[in-house]
Structure formats: structure tokens, C-alpha cells
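Each remark here refers to the structure printed beneath this line.
Removed from the display is one protein chain of the complex; every other protein chain stays in position.
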Amino acid sequence: MRFQEPPELPSHTPLPTGLAGAAGFPEVTVTQAPAEAILSRADALRRDFQTNFRDQMVESIYSQAMALAARSVRRDGNNRWDLDQRIDRIVTSPVWGLPIMAGMLAVVFWITIVGANVFSELLFDGLFLVESWGVSLFEWLGAPWWLTGFLWNGVYRGLAWVVSVMLPPMAIFFPMFTILEDLGYLPRVAFNLDWIFRRAGAHGKQSLTMAMGFGCNAAGVIATRIIDSPRERMIAILTNNFVPCNGRWPTLIMLATLFVAAEFPPAVASLAAAGTLLLVVLLGVLVTLVVSAVLTRTWLKGAASAFTLELPPYRRPSILRILYTSLMDRTLFVLYRAMWTAAPAGALIWVLANVRVGDESLATMFARMLQPLGRAIGLDGAVMLAYIIAIPANEIVVPTLMMVYAKSSMMMQEGGYEAIRVLLVDQNGWTMLTAVSLMLFSLLHNPCGTTILTIWKETGSLRWTLLGALMPLAIAFGVCFALASVARLLGAAG
Amino acid sequence: MAATKQTNPTAPGHDCGTCASRVELEQMGIRLDSWDHVVALAGNPNTGKSSVFNSLTGLKQHVGNWPGKTVSRAEGGFRFNGLRYKLVDLPGTYSLLSASKDEEISRDFILFGKPDCIIVVADATALERNLNLALQVMEITGKVVLCVNLLDEAKRKGITVDLRSLSRDLGVPCVGTVARTGEGLGDLMRVVAAVIAGEVATVPIRTQVPAEVERALDELVMMIEGVAPGLPNARWVACRLLDGDLRIRQALLSGELARLTDRQQDAPVAAAPSLVSIQGAQ
Partner (left out) sequence: MTTILIVALVLGGWLLYTLLVHPSMPGGQFLASRRRRHERAFWEDVLRQILLMRQEGRPASEEALAGALGKSLTVIRGVLLRMTDHGLLETNGPGQGKGEGLRLTASGERWALHVLRAHRLWESYLADEARLPMERLHHQAEQAEHRLSEKDLEVLDAHLGYPLADPHGDPIPSAEGFLAEARGIALQRWEGGEAVRVVHVEDEPVELFEQLLARGIRPGIHLRLVATRQGALEVEVDGQKVLLPPELLANIEVEADVPVWASDPSVRKLSQLETGSAAEVVALSEAIRGFSRRRLMDFGVTRGAHVEPVLDNAFGDPRAYRVRGATIGIRNEQAEQIWVRAVQGHHATDSPQNPAVQAGAEV
């Protein structure tokens, strides 16, 4: 066979991934002969250099900088100098470095959980009081029941829930995180942990983006900007979801308290709950490392890039700045985005609970339809429905779940742990296995809508966004299915 | 604060919406409607650059992203001696040579955005490392003021910086500050205003390079001046071409570099270059 098509010279094909940053240059339109002559002369000169031009240039600049500094800088002793290093020798020490780090993390969590509880309840009461006023106002105005319900019990309640669950922990966690950042401690964390991340083909700075993810995964995804290598940054973006954000903490805390802690004597119950949470977090870190390693060998091939990181001197943090950056840049930013997704979710929940087909609500019907899927992974249809509805914001999983179980017409306020226990265990047959499955599912499932949106904005790629959303979901289903199957086999055998 | 003599024709309210560099700035997402001067803040990470920024602008700041980039940007405004300044916080970088996203943004802003002055914030405790960036910025533009920050920390560590000698050596004014407490920032702004007004002539030092490189640079500079006569940073452009900077190559091919010089002639001619002693530099 003869090929008649004259094979055109190299065509324009899109650049491979990873180079996107280098490709954003404007088209060259005007060409001038003398300019081209300059370029080819420059190319020729560059080739003729004895040593690499860049090396020579940087060396020249630095030797000049050295000479200038030598002329104008005078050192008299070095007292404070050693203080910095003395602190460093402790916090990065082979023996104490890791325990100190874990301890700090634990303290930050503890303060966040305990402090947030108090403020959450206050906000809850306040915001729900406003709701009851709003409902009364609408009734007084004579608005139809569905408008009142849709606006106040739907949209407003969704917003109120998200604000009261999300705002306090973020307003506590982010300033503490910023203090550590300003103090200069965080680079030491990356320094301590880099070895572990390198083994997974990732970068030590990923540990910092994960720490940020404890507050909010969307903020964690944005924080990956500190990673230079596009490949390692992508890994950090795709795996950030495996650290539970504070939208998921309520679910985890509730399950740990209701099921695990209840097995222990009251004296150690709270310790057992905390230990369970720690296990979940460690599991999340483990999954992060495993997934990073797998990505490194599949879609994001390559070895770890260089780790060069400055460990800046310790500095006294300035409180005003911390409050400003952590509240304005982080907390409000995250909250703003979450509210935009929570409001429609609240509306959807209300519609599902109030539109009736035959003698059951849409919510009950969907839960029944999702039952087989839920059963396969050791959960049930109501949980599946709650997670589908909670895609925009994970905070509303628990209230939605309660609503479906209680066949109520709106999201429920938690009526104390005892009431929940009765609802879950006595009325809906939950077991320890259900609780463990749900904890795993909560840890591993897809990121919330805000995070997905952020991934899309940060990567600018639909493909990576899809992977970032679907991969965790697949892992969550896989792990829970495996667990359920093993449990079933054991149950059948035993 | 002593009042500075106003010799700048760009008086308050002067409409410069048509100047070419203003168009360029607007493309970089800088809103210029109500500013007399644009000042950029460059520096290594961890030098207290953001403290300088916060102390100067207070709460009048706007945080966002650079257009089309996932790099955060902060800009803010303040008044000084009756003039309104826009302050743009460039990403913290160690150099302008590595072509990371941050460095590209800083480089493009300094070269194409042509801010009226650039404050390079340096850490007094690691001046040598910080001068690396300052020297690179000074190759692009002479409108540079070196802000030697963290003097308190340096003092605790027993480090003293002779700012007068450093200014003389660098050929640009150096001002010592403690940005956290606001110490020295008034002096800094006075010097910046003087540099913008052309009252302080800056003669930035050129990096000394091996003879082999110098010869190559000289040859290219001559060729570049043929294409873009009067380009103030032909040597730096030659340097970037030898290093192989795609953005600069394309700017040369498209005539964008040549247009940079046209703009230069629009700009007010600085007062007779007299080596004004730099007050405030103590």
C-alpha cells in the first residue's frame, strides 16, 4: 500500500501534563530579522561557554553578595543564635522530634474539639432561635406553609447547621495553625516527616497541607501551592481528602462515643473515644501514603523531587496578623464557599422530606431504593442517601440521617446522645460493625463539593478533578465492601 | 515626618489611564483608578515582607489571585505626604532565575509592569542570601530601595549592618526597619518618594561576571540596543537570553521589549542626577 499523504512536518500537539505551567506563553506574531539574529547569536554563545552559564551567573551574584555583606555586616557574638539552634536540636531531634510533634497535634485537636463544642452549642441555640422567630413572622404574615418550610426549615436550617458546626472549630483551629506557622514550627514538621513521604514518592511539605486539611480539605488543597513540583503537588491535592476535615469530625466523634466508648467502663470512656479518633486519623495518614505511592507508580510516575526547604528562625508571632489572616483569609473564605453549597442542600433536603409519593416521602423512597447498595458495604440506604445529599457539605450527614430515620419533615437537632443511640441501635439495628463501616466510609469517601470545586480551580483540569472525586469514593466502597464481606463470611462460619 | 519637596509632575489626580505601562498594569489585574504611584514589594520568604506590607497599608488591602494563576496576591493602598500609593506584594522568592510560577510573576511585574519603585525587603540576619535577590532586581531596574528589616532580631544576635556603606556599595538607598513595630517605615517611605520623584539618583551596582561571560554580554547588549535603543536593562536582557528565558525571547521577537523603551521616554525625566545624600538611611 502506498501512502500518498505527504507527511507534514511536526504538527502542533498539546503539551504533556506537567508542563502546563510552561505553556502559557503568548503567540509570537511579529517577527523581526534582527531580533532573530540576536537569539541565534545568544544560542551560539551559550553553547560555547566552558561551564554552564547559569552556574557562572549565580556564582557571580553570590560572590558579589558575599563581598558586599562582608563589607557592611559586623558580628559581635552570637548569643540568640544558639537559642534558635538549641530549640531546633530538640524539636527535630532523632528521639524527641516525632513525639513532640504528635503531642502538639494532639493538643491542637483537643483544644479545637473541646472549645468548638461550647461555641457550637451557643451558635446552635442562637441560630435556631432566629429560625423560630422567622417561622412565627411568616405565619403572622400569612405566608403559605410550603414557603415558610422551604425558606426557614430548608434553606435557612441548612445554612444555620453548617455555620454552627463549621465556624467554631475553624475559628479555633486556623488561628492555632497560623501561630505554629508564624512561629516557624511548621517547616520543622516537614523536615521531620520528609523521609516518610519521600518513600511514597511525595514531598515532606505534603504533611503541612494535610495538617491544614484537618481544618478544611478545601483549604488544604489551596495550601498545596507551597509544593513546587507539579507532580508532587497533584499527589497532595488528590490525597488531601484522606485527612478528616472538621465537617467530618462530628460524625466520627459521635460514633466513637456511642459505640466504642460505650464498650469501656465510664472512667476510660473518653480516652477510648479519643484513642479511636487517633486510630482513624492514623489510618487516614496510612491511606494517604499508600495512595501517594500508588499514584507515583501509575498516573503520576516519577521519583520524589529534591527537598530543599528553609528552616527559618523562630519568630514571635504577631497576634493581630494571625487573627487577620486566619479569620479573613481562611475561616471566612471557607465558610463563604460552604454556605453557597449548604443553602441549596438545605432546600433539597426539605423538598425530599416533604414531597410525598403515595404514602411515603421522597426521602424514604430513595432510602429504600438505595438499601441494597448500602447493605453491600455494611451500611444501609438511609446512610447512602445522607451522603448523597451531603455532597455539598459533609456537616449535614448526621442531621440528614436522623431525619430519614425518624421520618421527620426537616433536619433534626441532635437530641442528646442517648436519643440518638435509641434511634440507631434499638430502632434501626445498628451494630459495632455498622459504626466501624460508617467511620471508614466517612474517612475515605469523596471530598465535599467545596473541595471538589477547589480542586478544579487549582488544577484547572476536569480529569484530575474527576479522579480526585471518584478515587476516594471507589476506595471507600472497596474497603467497606471488603469489611462487610469478611464479616458476613465470619458470621456464616461462626 | 519631614515634608518632601514635590517635583513630580504626576500630581494627585493626574489621569494616567492612557500611559502604556498603566495598560500593562491593568492587564496584571491592578486597578489604577485612584493611585498616583505604584510601588512593588519584593523579597525572600521569611523576611517580614508581609509585616512591612501590613504596617504600610493597615487594613486597606485586597487579597486575591494573580490573573489566571494559582498564586495569591495582596495589594493595598496608603497615603504619604498627600500622594496616594498602591502597594503590590509580590510573591516571596529567593531568586528571579528559577522560573517557578512565583518568580515568573515577580519578574514580569517588575519588568513589564514597571512599578514606580520597588522595595526589596531583606533580612538583616542573613543579608548575604537576601542580597542575591536584591542584586537581580537591581539589574532590571534602578528604581530600587533596599529595606533592611528585622534589625531588632539582628541586634539580639549581635549583628550590625552599616547601612551607609551598604547604600554606597549598592548604589541604591538602604533603609533599616523593624516592620513589626513600624520603626523606620516613615524613613522608608520618604526615601521611596524621593526615588520616585528623582530626587535621589540611583546608580545600581552591576554584578561582576567572569571575562568570558562579560564578552558575551557586551556583544549581545550591542545587538539588543540596535533593536531596542535606550532599553535601560539591556544587560539583564542579554543575561536572560544567554540563560534561555522563553518569555524574554518572545518579548524580544514580538517587539514588546522595544515598546518598553518607548514608554521610558514618556516617563518624566528625572531631575539632574545628583548624588543626593540619603537621609533616613541611618
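Order of writing sets the labels: A and B. Residues in every chain begin at 1.
Keep in mind that, in the parts below, a residue touches a chain if its C-beta (ideal position, glycine included) is under 8 Å from a C-beta of that chain, and two chains touch if they have at least 3 such contacts.
Remember, predicted model here, so these are calculated numbers, not experimental data.
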Residue among A:94, A:142 or A:358 that touches the chain left out of view: A:94
Those residues of chain A which, in the complete complex, touch the missing chain: 2-3, 5-7, 9-13, 15-16, 18-19, 22-23, 25, 40, 43, 46-47, 54-55, 58-59, 62-64, 66-71, 73, 75, 77-78, 81, 85, 88-89, 92-95, 97-98, 187, 190-192, 194-196, 198, 204, 228-229, 231, 301-313
Residues of chain B in contact with the chain not shown: 94-95, 97-100, 123, 125-129, 132, 168-171, 203, 205-206, 208, 243-246, 249
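Note that only the chains that are shown with their structure count from here on.
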Chain centre separation (chain A, chain B; CA means) in Å: 37
Interfacial residue positions of chain B with respect to chain A in the complex: 45-46, 50-51, 54, 59, 63, 68, 70-72, 95, 97, 100-101, 125, 127-129, 131-132, 135-136, 153, 156-163, 165-166, 169-170, 180, 205, 207-210, 212-213, 216, 219-220, 223-224, 226-227, 238-239, 241-244, 246-247, 249-250, 252-255
Chain B contact footprint on chain A (complex, rising order): 21-22, 24-26, 28-32, 34-39, 41-43, 45-46, 49-50, 53-54, 56-58, 60-62, 64-66, 68-69, 71-81, 184, 225, 228, 310, 312-313, 315, 318, 321, 324, 328-329, 457-458, 460
